[in-house]
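A protein chain is absent from this complex, but the other protein chains hold their places.
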Amino acid sequence: MASNSFGSLFRFTTWGESHGPAIGVVIDGCPPQLPLSEEDIQPWLDKRKPGQSRFATQRQEADAVKILSGVFEGKTTGTPISLMIENADTRSKDYEAIKDVFRPAHADYTLWAKYGLRDYRGGGRASGRETACRVAAGAVARNILGPKITIRGATVQIGPHKIHRERWNWAEVAANPFLCPDAAMVPVWEDYVEDIRKKGSSIGAVVEIVAEGVPAGLGDPVYDKLDAGIAGALMSINAVKAVEIGAGFAAAIMTGEENADEMRQGQAGVPEFLTNNAGGILGGISTGQNIVARFAVKPTPSILSPLRTITTKGAEIDLSTKGRHDPCIGPRAVPVGEAMVACVLADALLRHRALSVRL
Amino acid sequence: MASNSFGSLFRFTTWGESHGPAIGVVIDGCPPQLPLSEEDIQPWLDKRKPGQSRFATQRQEADAVKILSGVFEGKTTGTPISLMIENADTRSKDYEAIKDVFRPAHADYTLWAKYGLRDYRGGGRASGRETACRVAAGAVARNILGPKITIRGATVQIGPHKIHRERWNWAEVAANPFLCPDAAMVPVWEDYVEDIRKKGSSIGAVVEIVAEGVPAGLGDPVYDKLDAGIAGALMSINAVKAVEIGAGFAAAIMTGEENADEMRQGQAGVPEFLTNNAGGILGGISTGQNIVARFAVKPTPSILSPLRTITTKGAEIDLSTKGRHDPCIGPRAVPVGEAMVACVLADALLRHRALSVRL
Amino acid sequence: MASNSFGSLFRFTTWGESHGPAIGVVIDGCPPQLPLSEEDIQPWLDKRKPGQSRFATQRQEADAVKILSGVFEGKTTGTPISLMIENADTRSKDYEAIKDVFRPAHADYTLWAKYGLRDYRGGGRASGRETACRVAAGAVARNILGPKITIRGATVQIGPHKIHRERWNWAEVAANPFLCPDAAMVPVWEDYVEDIRKKGSSIGAVVEIVAEGVPAGLGDPVYDKLDAGIAGALMSINAVKAVEIGAGFAAAIMTGEENADEMRQGQAGVPEFLTNNAGGILGGISTGQNIVARFAVKPTPSILSPLRTITTKGAEIDLSTKGRHDPCIGPRAVPVGEAMVACVLADALLRHRALSVRL
Partner (left out) sequence: MASNSFGSLFRFTTWGESHGPAIGVVIDGCPPQLPLSEEDIQPWLDKRKPGQSRFATQRQEADAVKILSGVFEGKTTGTPISLMIENADTRSKDYEAIKDVFRPAHADYTLWAKYGLRDYRGGGRASGRETACRVAAGAVARNILGPKITIRGATVQIGPHKIHRERWNWAEVAANPFLCPDAAMVPVWEDYVEDIRKKGSSIGAVVEIVAEGVPAGLGDPVYDKLDAGIAGALMSINAVKAVEIGAGFAAAIMTGEENADEMRQGQAGVPEFLTNNAGGILGGISTGQNIVARFAVKPTPSILSPLRTITTKGAEIDLSTKGRHDPCIGPRAVPVGEAMVACVLADALLRHRALSVRL
């Protein structure tokens, strides 16, 4: 089934398994004449790559991206941009033991139920490694969006520990391994996650993505609402179980008075909103305010504690997972969430160009 | 922009404005030889239609559906099924007053920003009336899914008042105007919403949809994950601001041990899960357990309290909305949420048929 | 299967059977603020409608179009435009006799093979009546293309009788029932087709469509080539068996020297081509020259002569078709071919707008 593509006008298709020779992405629908080189993409991949702190898997991957097509003399040509990342540190033997076992909370059973077989090495296609391709596509999407639109993310909750929003400082995000915008929360998370890690356990998290500078008018009414697109995009990331826009679930306890973002006439004739419960989207279309989305990431399924499960033959066993895993995968989902929002917005921008002005 | 369609193989397209002559839906991709008549569709529309209690808008619509094509001698033929519902109780004059005003928390400003004009009568295309077409499509989707798959929904929270899950009784849902499965909560909500209604205010809610009998293997990995499809589908419903699957945001505070749904060998060789934090979906593919999704509905934007806003000319005004509105739109979103989940599942079922077995 | 839609950004979906209550089309992706009324669409439908000469079927249909949505105060709003045409002159009883018979050269057998049933009344969905919806969509497409782009068609061959191209006069097309641009050919065709008609036989034809004023740059390389789009669009019209662009099949007997359209610098800095063997398209993208496409229409399958065929039960019979049929359907395909080319171009124009200029 053709389910490995994302987007309509700005559309990318990813391929590759965790332990195959390489993974890659083909980006179709990038406008011509945009400057693009591997140096524009690599920093975003570096931000996502594993092995950068003791709070992440120790798999070592350079994640060096190669541009194979679509760029000529430093500029995009309008043709497909093929990007490839070779897999280096694959230890497939680690996975021999689980080839006939359904690891709980993994996709093992469902892939087997669907296809009758699975590439069990490192999760195959269901591995988080696939998200490197999303990040690469997101880097190209940012190029389309241009410098006026900024998309940033941060981890805002790990386990029960939420950041204090009044201490939010974007500059802190790059300064700690959790991508936490609240400096005072970092030591709390360090102790908490270190404890989780030592136990061989794992913990969930919440990530927030903010897109600034998005003009009013992007998105479509009804089924291709901008928030519907963002919700689908974020929910498609491995381990994500919930998505909310603006006030999100808190909107359920608000009255109409509390929820309504009142409007005044702002500078330069642009309407101004006095609050942003809408998270920058009304009726599926951007309002010009910041677009704010949050998503929950479940705990990494691979843990040391033995879990009850079954084999492909139906035998009941207890399974304990050793290996190189992230005690909290949340922070590594931050660049992936940013990338998906960038791709949704780039597609919406191109779609908007097709129809926004009088022909 | 072609954004009024939903689905791939089972695909429907809706049209029509709140105060135009009619609304309708064209369903393309319904398999042949399924029994179908207006009587199969009407009951679902009746469940959604307005004017049925003092807690809902008093607009009176018969919402009588007509089948215009695609059915011959009582059976679907494989050709497009065109359904039409005439608009009856349109009081467009009510809307003259707001034709040049951006109602806060409505799509008025964003539609105007996008298109430079809008059909202001009753919200035009952005009206909740469009959801009747979703419900009609959902009725056909249920026909495709067959009697073994049941999709039901309920309101589980209004404002701060959550139901008690241990009192959940599906039989209660049809017995109260809130579609509440907890009989003891009904009088609490009655008092609470009546108070909101009398003040001319409104309040948000949370709705839960449960799909039972879905076989393992539906859905696709990566970008067309079943949960990504459900998230996009539910978020595309008017006023929805958040979606979660299974444990949802609660997964953020769970450890790997708490979150993992352990497996045992069940009856008749089918694997059995001991819990359902996954909400019936792992790796984007159904597990065979109940699929459980929840979504938050924001309070109806139309309230009596004056709100600060601006006109299309930039004048700053205070706006108070009179008219026929729902104090809590949540319960009326229940059949819509059910319908969208039914459509996602019908599409996934058809897609699965294309690839599941050896050719 | 969702196969009743055409186009990507400018996308329409048709529905309805020949003898159902109505047929219709939903147009999604029309830009906002274009003037549109039923009077803009009706003339094109009138050009296609049956019963206008003794050389066409005597079925009487007003083919009066109604706009049900998407237009407000005389302008498009960017929302779906729903158009409906009621069926009036349906004589379904005429078709009782063939309900269990596969009429040769019709879709009867293949629809039955695919779906296991068929709406046999007047061909159901496979009726040429569906093309009225294409013509309606084409009228909206012309509105998007604007007055600088003209799309016209003519019948250029009936049976063995080809027009003389040096006598081509567009003004003649509207002056005869064959839509023939060669006045001297009209009496020849009159005699020829009248003879065919009296015998209860039928004959094939070739139609040519010319689009003038199309700017260079529309279309896409590789799989969405403009000529691939036109070929698919024209071949999707009932009874069409062949399509060619520019020199078409004659290119097979040309040398590179004969085929190449040489270029000179033209007026106002626009390149000029000295010939147009390419038919206005190179590498799948428009050159700025006239786009020229031709298609062959097979003879109407319904004829008086008995043909050998079988029933759904496998009985072998001889079938003679009486009723109201066109002795040569070619001329009635002219407005349909124009409409399809208009729709392909409108879609290409919108797609081009998304990517053509630097962001």
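By written order: A, B and C. Residues from 1 in each chain.
In this section, a residue touches a chain if its C-beta (ideal position, glycine included) is under 8 Å from a C-beta of that chain, and two chains touch if they have at least 3 such contacts.
Since the model is a prediction, treat every value here as computed from it, not as a measurement.
In the full complex, subunit C touches the hidden chain at residues 1, 3-6, 14, 102, 104-107, 109-111, 113-114, 125-126, 130, 157-160, 196, 201-206, 216-217, 219-225, 227-236, 238, 241-265, 269, 271, 274, 277-279, 281-288, 296-303, 305, 307-310, 314-316, 330, 351-352, 354-356, 358.
Contact residues of subunit B toward the unshown chain are 8-9, 29, 31-34, 78-79, 144, 146, 221, 349-351, 353-355, 358-359. Considering the complete assembly, subunit A touches the hidden chain via residues 1-5, 7-11, 13-17, 20-24, 26, 28-29, 32-33, 68-70, 72, 75, 77-82, 114-119, 124-125.
In the analysis below, only the chains that are shown with their structure count from here on.
The distance from the centre of subunit B to the centre of subunit C, with each centre set as the mean of the Cα atoms, comes to 39 Å.
Taking each chain's centre as the average of its CA atoms, subunit A and subunit C sit 46 Å apart. One inter-chain figure worth recording: subunit A and subunit B are separated by 26 Å, centre to centre, where each centre is the mean of the chain's CA atoms.
Residue positions of subunit B with contacts to 2 or more other chains are 1, 3-5, 14, 114, 116, 125.
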